[in-house]
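With one protein chain withheld, the remaining protein chains of the complex are depicted in position.
Per-chain residue numbering starts at 1, and chain names A and B are given in the order in which the chains are listed.
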Amino acid sequence: MAMISFALIRQRSVAVVGGATQQLHSLPRYHGYFAAVRVFIPCIFLFLLWLVGGEAVIENLIISGLPDALKSTNSEQISLVLNRIQLAVQHGEQSTSDANILAAAERYSSLYNKGLWSTFWLTVAIGLTGYYLSKNRTQANFRARNNFEKTMSITLAASSFLAIVVTLGIVASLIFESLRFFQQIPIQDFLFGLHWSPQTALRADQVASAGAFGAIPLFAGTFLISLLAMMVAGPIGLFAAIYLTQYANQRVRAVAKPVLEILAGVPTVVYGFFAALTVAPMLRDAGGAIGVDVASESALAAGLVMGVMIIPFVSSLSDDAITAVPSSLKDGSFALGATKAETISQVLLPAALPGVVGAFLLAISRAIGETMIVVMAAGMRPNLTANPLEAVTTVTVQIVALLTGDQEFDSPKTLSAFALGLALFVITLLLNIAALRMVRKYREAYD
Amino acid sequence: MINTPTETNLDTVQASPKMAARGVNVYYGDNHAIKDIDLNLYADEVTSLIGPSGCGKSTFLRCLNRMNDTIPICRVSGQILLEDDDIYTSGIDVVQLRARVGMVFQKPNPFPKSIYDNIAYGPRIHGLAAHRTDLDEIVTTSLEKAGLWQEVKDRLDTSGTALSGGQQQRLCIARAIAVNPEVILMDEPCSALDPIATAKIESLIDELSGRYAIIIVTHSMQQAARISRKTAFFHLGEMVEYGDTTEIFTSPKEDRTRDYITGRIG
Partner (left out) sequence: MTDRSKITTVNSSVPTDWKSDAMQARIGRRYRRERIFRSLGLAAVVISVLFLVFLLGNIVKNGAYGFMQTSVSLDVTFNADLLGDPSVLSAEEFTEKVRKTNMLRLIQASMRDLFPDVKGRRDTRALLRLVSTGARAQLRDMILANPSLVGNTERVELLTSDDIDQVIKGNIDITLAEANRKVKDKELSWLKTLQDDDRISLDFHSQFLTGGDSREPELAGVWGAIVGSALTLMVTLVTAFPIGLFAAVYLEEFAPKNRFTDIIEININNLAAVPSIVFGLLGLAVFLSVMGMPRSAPIVGGLTLALLTLPTVIIASRASIAAVPPSIRDAARGLGASPMQVVFHHVIPLAMPGIMTGTIIGMARALGESAPLLMIGMVAFIVDIPGSINDAATVLPVQIYLWADSPERAFVEKTSAAIMVLLFFLIAMNGVAIWLRQKFEQKW
């Protein structure tokens, strides 16, 4: 509904300006642009304001208008009531028989409509004002281009500023929801607890006295799978980079490089499917054949496939690091009578070490944040083990498990997903910063 | 301060050459870079290769320890003999060859390792030291021979890249000496250095000339005159003239040599 009004308004503003551009004489395009910007920007602001704040205002109005019977100081209950009201708005009488709720629902939809329409008309009014203002200024001597360019440069700066806004948005939303979680669950229980079972807390419906939000098993599982992945991707990626940069001829490179790019481009859900339906059963059967018990959702399967997925990251970044080493060092080593292997392992790699370490850190960060493979191929059950043949669960798996399906936004169960997300974000951010630092320092050394 | 070669030493010419080129041709793809070179290089003396840039002198130098092998499109024909062995036949191993024929490059290229490890790298890979004490001794004597010992003896564990340009180049010479070579090839070793560092390297070359056959490529005729006993003049891939340095510079036989020396071509 809101989107339709948005589209209408936009169409309208465009149409309005479209008429104007025909009438203008000097620099018609720029007058047109200027007018368009004048109309469009305030409208979009107003619309966003409605989108962000409108609902909250209405909800507050509804809550204050609720009969005492439904009023409650408990925020959870209020949101419960609000949910019921919203259900009633959508489905009418069949959803509830409570007259109070129905009345509130009616008020809600009338308020919502009023708000929507007033926003709509206000937008139209502002759009028209902008149009007339710019129309009045449309004179031969008006420096429309300069004005338009000023607006444009602000738009450009705002666009790049958005990157910061996104980061702040991530940090703010994660921290905000996590703080609400930590109000209910002490942070030390989360960080150092050994027992993870979010379901029990929901059932008990007490302020999570069960203390089942110990994230250590999740961290351990994430660590185990990432470690397995790196054991695959580290050596293979590094050796592939060495072979491709130092040994391979043009023909081999022409085949191998696209293959690695394809490996990087395959969607993770495909790897997940492959891990769950092909690799895991293969491992289980292989284990069965030699009498080892392998879980059908073993950490090994997820780790192996994830390792293959990050081979291209390791190899392409290591490739960059190795080729950045000046060839004079290689020549110096060869001139002393070193073999290629000696030159690579004793001169090239030590010289490229910071870059290679950076590559590994980025790959680890990728492994930790990877979701689909583990969701599909690792288990759900928290398991504090170092045995790769058992099933483990990871941070990302739990985030998905906690947030798919119906959610209650206030329960610690849901909020814990944000706390996990925050932990994930912080860990990967630290790894990335360290990696980028290393790579950058290393580049400076050889530039 | 630098000994110019004198007539009295000429009898060494009669000895068999340390290295010799017999009808050497080098091609880069279709480009005929070196044409039919015959040249004897003797132990215990310094030979300069001079000529305008692009004349093939560096290419020829890099044939002598098969550094051209790393360039896939490069093809070498003819014979290059080290004592009596053709280094391009399978009998000679390139790893050994490069240990026996060391090389110093235009730009100092110390490894990003400690000074000690820079020197010890060659002896380690070739297994020239059985014990740590032997290795220490190799490092010390090499640095001494390269005239660097006094400057770095207290900081052997600092990085070789932290030294000044001239020190780095002497480190590279010490690194080459450490594997006990018979021939040392130098590819414009002073072109990246200031005059003082250059003078130090030149006197070092002079000191080393008694022990190793040294072949040096240089674009500086003065340098060639100062440090070498024999000079070969290269032009457009051909060796135009070879002879005693003094003779080349004072009474060249070929017109092209004279034109180059007097600055008419180059």
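General remarks:
The rule is short, and it goes like this: contacts are C-beta pairs under 8 Å (C-beta built on N, C-alpha and C of every residue); 3 or more make two chains touch, one makes a residue touch a chain.
Because the structure is a prediction, the values reported are computed rather than measured.
Listed by label, the shown chains that the missing chain touches in the whole complex are A, B. The residue from A:S109, A:T371 or A:N387 that touches the chain not shown here is A:T371. With the whole complex as reference, residues 3, 51-52, 55, 145, 149, 152-153, 155-164, 166-167, 169-170, 173-174, 176-177, 235-240, 242-244, 246-248, 252, 255-256, 259-260, 262-263, 265-274, 276-278, 308, 311, 315, 339-342, 344-345, 362, 365-366, 368-372, 375-376, 396, 399-400, 403-404, 409, 417-418, 421, 424-425, 428-429, 432-433, 436 of subunit A touch the missing chain. Remark: the residues of subunit B touching the chain excluded from display are 93, 95-96, 99-100, 125-130, 134, 137-138, 141, 179-180, 182, 211.
Methods note: only the chains that are shown with their structure count from here on.
Per-chain CA centroids place subunit A at a distance of 59 Å from subunit B.
Residues 249, 326, 328-339, 342, 346-347, 350-351 of subunit A are the ones touching subunit B in the complex. Those residues of subunit B that touch subunit A in the complex are listed here as 65, 67, 70, 72, 94-99, 102-103, 105, 107, 109-113, 121-122, 125-126, 172, 175-176, 179.
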